[in-house]
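Every protein chain except one is present and positioned as in the full complex.
Let's turn to chain A:
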Amino acid sequence: MTFRARHLLGIEHLAPEEIRTLLDLAETYVDLNRRTIKKTDVLAGMTQINMFFEASTRTQASFELAGKRLGADVMNMAVAQSSVKKGETLIDTALTLNAMHPDLLVVRHGNSGAVDLLAQKVNCAVLNAGDGRHEHPTQALLDALTIRRAKGRLHRLTVAICGDIAHSRVARSNLLLLGKMENRVRLIGPPTLMPSGVADLGCEVYEDMRAGLEGADVVMMLRLQKERMDGGFIPSEREYFHRYGLDAEKLAHARDDAIVMHPGPMNRGVEIDGTLADDINRSVIQEQVEMGVAVRMAAMELLARNLKAERGREAAGVMV
């Protein structure tokens, strides 16, 4: 078992072995979460603070539930409405929190790299719950667990990621994770929503959705991030749905047993046909949400373990 990371800031710095360790541990939590009594004491006595600079419902709830099931004391800071509005800088907010001695800090922020910056200033373990367009590591991990359970493996699969790649941290983290686990990744979307130079990151880029879906084992749809658009990326939502929205006809180009994923929240009728999203034979969207709690429990347990070990070493050092 290997997991060395001190923080979970992104997939970029994780080794394949660390990813495997985390997913294996998450499996045990999937079982636990299906029982009536779900509580463990892995994080008993530890404090978890959720700090969401960007509004979030599902990710925040998932982290909160994960922490509570592990026995941590969980606090939600509604930073978006408080100190930031009073002009406090990110670093000052971090230092203030640090003084309260949290053990796990879960952070979402609208700027790429903001969570990295914050992690440099605190003594606890930091989990990135999404930073700008950079990374959303727990989303990629829960997607990986969902794929592994549905397909029986997490390697040598063809995964098509479709939609608004440019604004998506989910796409970046998934691209990195699936690449590390030796899968074939295809990115599909209109060129205005495709980040430049992305083909050099080890994936194939398609502008034609049908061609891109050909033979895919996994079809991962992304949300059209209306809030990140200053306009002019696509002509209209109806034209977008016509060319890049997933419906039964386009899905027929993928393998017959291809699964359909979506990180949520969905824009039904914009990037995905509503009926398809609800089709329990193809869609694993609900399972993704379930895996989310398990993966976050696993991530927090591993980070807490490393944190305890590190503090133990420091204490021993002081004694000598």
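Just a few scattered comments:
We adopt the following convention: a contact is a pair of C-beta atoms (placed from the backbone, for glycine too) under 8 Å apart; a residue touches a chain by one contact, two chains touch by 3 or more; residues count from 1.
Simple rule for what comes next: contacts and distances are computed from a predicted model.
Hidden chain, UniProt protein name from the list "Pyridoxal 5'-phosphate synthase subunit PdxT", "3-oxoacid CoA-transferase subunit B", "Dihydroorotase" or "Formylmethanofuran dehydrogenase, subunit B": "Dihydroorotase".
For the chain missing from the display, the contacting residue among A:172, A:186 or A:282 is A:172, taking the whole complex into account.
Of the listed residues A:57, A:89 or A:192, the one in contact with the hidden chain in the full complex is A:89. Of the listed residues A:198, A:234 or A:289, the one in contact with the hidden chain in the full complex is A:198. Contact with the chain that does not appear here is found for just one residue of A:69, A:134, A:148 or A:282, A:134. In the full complex, chain A touches the hidden chain at residues 12, 89-91, 109, 111-114, 116-117, 131-135, 169, 172, 195-198, 200-201.
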